[in-house]
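A single protein chain has been omitted from the complex, and every remaining protein chain is retained in its original position.
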Amino acid sequence: MRLTPLLRRSLSASVDQKLTFARLWAVFDAKHQNPFNSAELIANVLQGKDKPLYHYHTDCGDHVVVINCKDISLPWYEWKYRMYYHHTDYAGGASWTAAWEMHDKNPTKVLEKAVYRALPGDLTRRLRMSRLHLYADDSIPDEIKENITRQLRQLRKVPRKLDDIPEDERRSFPKLFDFPENHTL
Amino acid sequence: MLRVLPSVARSLASSLSVRPLTSKAQAVTGEIVDQNRESRVIKTVLGAVNDQIEKGTHSRLFAVIYLHGKQFKVTAEDIIAVNTVMPVGIGETIRLNKILLAASTDFTLIGRPLLDQDLVRVYATVIERTLGHEYRIFKFRQRTRYQRSYFYRQNYTMLRINGIEIARPIDQ
Amino acid sequence: MVTLTSVLAHWVKTPANRYWKRRRVFIESGHFYGRSRNCYAIAIRRLEKAWTNAKHGRADLKKTTSQTWQSRISASTESLGLNYFPFAHGLAHQQVALGKKVLADLAWSEPRSFRSLVELARNDACKDPAHIGEPNENVILGSEGVDK
């Protein structure tokens, strides 16, 4: 069948439309990442702020799958001093939970709350949160893994432990100075 | 191995069309090591673009024009509304001289800041001169019974873009 | 009975004048919620507030539109490995006078032209590598028939 130029243009236009507004699934590795800085990155992706057709009325955000939530790293002593407040609405019902305690109960909760705070507090917040998929370790269900087409870059390098570095690499590492023999560490 | 972005070469070529190759333009070719190769690249790119222009095989053109303090991205058959009264009769055709950018699918000519007037030509016809919607500018002061309403309507001139053409090879 | 000239006739409080005075207000308050739609005393107060707000709204619209343009441009440049401000400075330094409105339009409608603009700005900014960091690996370094 031979298409007229006008018809061909309109057909390709509808395909273009679907391509342009395609909703991707991105994956983010939270290992050794600051959850509050990562939350800003994830919130931008959930809102679609990384697309040139972003508009605050347009629902153009991507899905984000976050893995290794149990390995997040909080700065300073925040595991101890960051408190999550809850009130049961009864007298004396206030409670404060430390971040480490929250993390023990649910390893995805700290990041989830961080992303919730980073998103704008309008009616779209719950919808966007429903596109966030958090997993404690690196195992993703198959039905979600098959959607993933995009990888978000981490914000900071994951440091290597001394035990992870092979023996020969450790030996070949240049020594800047040596301790004197009588030096006690 | 020479590695050059086709788009860099395109922008290079476009800068050539406006002015001769300056030291600033040479800095663009940071990835090209050999001077001879650079000139060969420019020749090839310009040749490819000129070939399309001479044979007329390039796709539909679009241009960014500067008109009455505003910029419009236009292509043939477009209508634009300019927020002014133009001293041109209805149905008369004018030529738009200030062109910031002209491109097709395969090449982009970027003006720095304007493209040569003889290179790209954009024609437009005035099809309508009208007023916009009326809006109320309301002034109100508390407790003094002062309130005024002023009404205002903007002037608009509608232009139909007749066509965009590249008149000559870009490196002449 | 007092007879008035035609100039003073509209001063008379007739039911018809009362109706049309209210009619003019209700025409504009038709989309309000509750009694401010149909009760004159409430409607006129809400309308005055709406008219003063509209004045600020016209100014705010320009601001939010400009923010949207900037957000769209930076989304596109960042996926090409360049932030918004080096991009804008690079274009200005190369004497390219394209405005935000047109750049935001090109960013989604003409990706190839936009990419060549980003490359132009990047090569200008490359002189000071601290501003742009490493080139993004999303950029394909190709040789489309130019080096043969």
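Quick notes on this structure:
Going in written order, the chains are labelled A, B and C, and every chain counts its residues from 1.
Quick note on the criterion: a contact is a pair of C-beta atoms (placed from the backbone, for glycine too) under 8 Å apart; a residue touches a chain by one contact, two chains touch by 3 or more.
As a convention for this text, contacts and distances are computed from a predicted model.
Not every chain of the complex appears here, and the one that does not is recorded in UniProt as "Large ribosomal subunit protein mL43", selected from "CLUMA_CG005920, isoform A", "Mediator of RNA polymerase II transcription subunit 8", "Large ribosomal subunit protein mL43" or "Exosome non-catalytic core component".
The chain not shown here is in contact, across the full complex, with A, B, C. Mapped onto chain C, the interface with the missing chain covers residues 26-31, 76, 79-80, 107-113, 115, 130, 133-134, 137-140.
In the full complex, chain A makes contact with the omitted chain through residues 9, 13, 16, 19-20, 22, 24, 27-29, 51-53, 67, 138, 140, 148-158, 174, 176.
Counting over the whole complex, chain B has residues 59-62, 72-75, 77-81, 83, 90-91, 103-105, 125, 127-134, 153, 156, 158, 160, 162 touching the chain that is not drawn.
Operating definition for what follows: only the chains that are shown with their structure count from here on.
In terms of inter-chain touching, the protein chains here are arranged end to end in an open line.
Among the chains present, the centre nearest to the common Cα mean is that of C. Set against one another, B-C and A-C show the most C-beta pairs in contact at B-C. If you average the CA atoms of chain A and of chain B, the two centres end up 41 Å from each other. Look at where the CA atoms of chain B average out and do the same for chain C: the two points lie 21 Å apart. Inter-chain centre distance (chain A to chain C, centres taken as mean C-alpha positions): 31 Å. Residue positions of chain C in touch with at least two other chains are not found. Those residues of chain B in touch with two or more other chains do not exist in this structure. Interface of chain A with chain C (complex): residues 20, 49-56. For chain B in complex with chain C, the touching residues are 1-11, 24, 27-28, 30-31, 37, 41, 44-45, 48, 62, 64, 66, 70-73, 100-101, 103, 105, 108, 110-114, 135-138, 140, 147, 149.
On the side of chain C, the complex with chain A involves touching residues 68, 71-73, 75-76, 78-79, 104, 107-108.
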